[in-house]
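Every protein chain of the complex appears in place save one, which is left out.
The first chain written gets the first letter, and so on, giving A and B; residue counts start at 1 in each chain.
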Amino acid sequence: MTSWVDVICIIVVFLSLVILSNSRVTAMIRVFALQSFVLGLLPFFLHISGMSGRVVMISLVTIILKAGLVPYILFWAIRHVSMRTEIKPILGFGTSIILGAIVIAGAFWVSLSLKLPGKPVSDLILPCSLSTVLLGFMIMVTRTRAVTQVLGYLILENGIFLFAISLFDEMPALIEMGVLLDIFVAVFIMAIVVNHINEEFEKNTVSVGRSKMGETF
Amino acid sequence: MMNIIFLILAHWLIVLTLAPLFVGVITKVKAFFAGKKGPSVFQPFFDLQRLFQKNSVYSRTTTWVFRGAPIVNLAAVLLLSLMIPLGPFKAPLQFSGDILLAVYILSLARFFMIIAALDTGSSFEGMGASREAFFSCLCELALFMNFITLSLVSHSISLSTMIGADTSLSWNLIGPALLLVAGSFFLVILAENNRIPIDDPDTHLELTMIHEVMILDHSGVDLGFMLYAAAIKLFIFAGILVPIILSIHAGNPIVDMLIFLGGMLGASMAVGIVESTMARLKLNRVKNLLLIAVAVAFFGFVVKMWKG
Partner (left out) sequence: MERFFQLPWQVPFGEFSLKIDSLSLMFLMAIFILVFCAGVYAVGYMREYQGRRPMGLHIFFYILFSLALVFVVLANNVILFLGAWEMMSISSYFLIVFHDEKPSVRRAGFLFLVASHCGTFLLFLMFFLMAHNGGSMNFDLISHTSFSSGLAGVVFLLAIIGFGVKAGFIPVHIWLPHAHPAAPSHISAVLSGVMIKMGIYGICRVLWILGVLPDWCGYVLLMIGVVSGVMGVLYALGQHELKKLLAYHSIENIGIIALGLGLGLLGESHHMPYLTVLGFGGALLHVLNHSIFKGLLFLGAGAVIQKTHTGEIDQMGGLAKRMPVVSILFLIGAVSICGLPLFNGFISEFIIYFGLFKGLASLPLLGAFGCGLGIIALGLMGSLALACFAKVYGTVFLGQPRSPSAVEPWGKTSSWMIVPMLVLGALCLWIGLFPRRMASLAFLGGGYLSHTDLSSLNMGIIFIPLSFIISALILFIALMVGLFGMRRIFLKGLIPSVRETWGCGFSQSSARIQYTSSSFARLIVELVKSVLLFKREGGEVRDLFPAKIKLTSSIQDASEKFFFRPLFDRLTSLSKKLDIHSIRYTQMYLMYIFLYLIFLLVWKMK
């Protein structure tokens, strides 16, 4: 096998595509957790020659936070919502997949003209991270529910993470922590907002609240 | 000349004996997952033997098309089996561009199956025929995309060369692209051969079937031919995927054969595991799955072009 880094990049983009085409929120959150897990393994494989405690710690923290805590919070946020399955996006699913494939091709084409300083471990990192960022954008833009929009944002963050962690040998922990904090804040705010709307409508009749929540989420 | 005849006969012997066994292994794996003992792996042979001895019932509405379709189907897959290498036996029919003959002879078989289904004048078969026509459009799209990538990797447009030695060496260079091609091709195998999650080969509810409902009215010898052809087609498709993944080539023919048989056993178990762990998708989700296969194949093509 060429390099596991290549394979990880490909898997990340593939999983973004799967999330793009999916219509069930629970499945989307699970696939996102898988994607974050795979990304968390990336520091391992990057520094397979020069392993250090710091690399291991970054890996572990990423996995625990992004593959464990964030999905848990998301599941908690949607626990009251009755209609978790059917979402009507702005674009049909077939169109989303085709557009997603074209976006990936476009990202690769754009990467042709982008020259990076230094020599990265794998030349697939830049186009794959750009693809993931763009696919995350697409998910954010084409969905109507708040949970899936936040998921799109999280995928975008994953793409940026993929880019950042591979290209800086000396990974400043500051940037990494900043990125993770970003995600945390977004998810927390969304969870609180959802919870508040929950409580607000729970005070009125249950059925009315349910349908109103169903519309928003 | 004698060499070619020997290869042709060897190919047909292998395919005719191993294809039903392949299906038998899949059934056994599914039974294992269900906690049952399941039928013997040789059950498909007994089924075929029973069918070939039975009399046929024909519908009043049908014409010669209905009686001829199983023959076209079986002849097409037998011709197709000559185009792939099986273990140490090279493909007797290989030339530049043979993938096109392969794809289109399968389309010929499919055409006759669809019109044979419409021949019965039943709405069940019409349903199966319509779905088959639709899904095959998407499958062929993914298939062509995969072939484009493979032809770029192996610098040839002959099926044997595409899945042969050069390609397996390329795992070192273009592993990601081949991984995507293999993944997309696996989905195509499931779709073309009517396996879960696209179609359920064991259900007998006409509303949920695709392939099974097209052959609903066939009986006796015709049904035997259709089932044999389906088994051989699955075997051949798996036989295309296995050499792409298994890149070991010993010089010894016996070892090569064992490696091939092992690979096919692994493929049948993989299909069985997928069938046991997934449920059949809702029909409008099937097209999304096939579109994902197309998108993955396209992604593989992009990665290959990127890598040069």
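Some points to look at:
Rule of thumb we're sticking to: a residue touches a chain if its C-beta (ideal position, glycine included) is under 8 Å from a C-beta of that chain, and two chains touch if they have at least 3 such contacts.
Since the model is a prediction, treat every value here as computed from it, not as a measurement.
Within the full complex, the chain left out of the display contacts the shown chains B.
Checked against the full complex, the candidates B:75, B:182 or B:245 give a single residue touching the omitted chain, namely B:75. Annotation: of B:157, B:246 or B:281, B:157 touches the absent chain (contact as defined above). Shown as candidates are B:32, B:45 or B:111; the residue that touches the absent chain is B:111.
Remark: the residues of chain B touching the chain excluded from display are 52-53, 55-63, 65, 71-72, 74-76, 78-79, 82, 93, 95-98, 100-101, 103-105, 107-108, 110-111, 114-115, 117-124, 126-127, 129-131, 133-134, 136-137, 140-141, 143-145, 148, 151-152, 155, 157, 206, 216-217, 220-222, 225, 287, 301, 305.
As a convention for this text, only the chains that are shown with their structure count from here on.
As a whole-number value, the distance joining the C-alpha centres of chain A and chain B reads 36 Å. Remark: chain B residues 171-176, 179-180, 183, 287-288, 291-292, 294-296, 298-299, 302-303, 305-307 touch chain A in the complex. Residues 1-2, 6-7, 9-10, 13-14, 17-18, 21, 93-94, 97-98, 100-101, 104-105, 108, 111, 123-124, 127 of chain A are the ones that touch chain B when the two sit in their complex.
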